[in-house]
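For this depiction, one protein chain was excluded, whereas all remaining protein chains were kept in their positions.
Let's look at chain A:
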Amino acid sequence: MSDPAGPLPPSPPTARPVSRDALRAPAHQVSRRAITLWFIEGITGFIIMVGGAALLSLWVGSWTWLPDWLTARPWLVPLATALVLLPPVIIEPPLRFAVHRWELSDDVVYARSGWLSREWVFVPVGRIQTVDKAQGWFERLLGLATVEIRTASYAGSSTIKGLDYEVAARLAEDLSHQAQQLRDDAT
């Protein structure tokens, strides 16, 4: 964690300011261990896909409608799958780590996520309906947690992944506490 744990008063953005961006980056990074988490998730999917391709290759040899060069070398199928899928598995975690950031200030939760595509979500605390703190298998192993913030609309709901467990716990608590005080039933 490069940032002090927990929601703090607004702190200056730490990311290098890119002049063309209309929005400043949220103040806090997620936990560095999130890189490991994304890598584990990516590699799991990778193994499943390549394993599936390997299974498929057992049949390829008997499919006569395929070109000869392929039926003679069925191992090309899992190899090609691996070559196509490997680069994203490797570049996705660090890219995500650079993009995923969050902040709670002036009663608005501001979170950024994505890697190739990006998403910015702004949720005012007064409109929050539920705050969930969730931990998957891998997250538990790594001491991470996810905070899910729900409002009456999917487009006003945010999921902040890869937070340090302590940070997530405090954020969830702060949010649900504040949400009760600021609760606004206009919608």
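Assorted remarks:
By our rule, a contact is a pair of C-beta atoms (placed from the backbone, for glycine too) under 8 Å apart; a residue touches a chain by one contact, two chains touch by 3 or more; residues count from 1.
Criterion: contacts and distances are computed from a predicted model.
Taking the options "Cell division protein FtsW, lipid II flippase", "YdbS-like PH domain-containing protein", "Two-component response regulator" or "Glutathione transport system permease protein GsiC" in turn, only "YdbS-like PH domain-containing protein" matches the UniProt protein name of the chain that is not displayed.
Across A:33, A:100 or A:127, the residue that sits in touch with the chain not pictured is A:127. The chain not displayed touches chain A at residues 10, 17, 19-24, 26, 103, 105-106, 108, 110, 114, 116-124, 126-127, 151-158, 184, 186-187.
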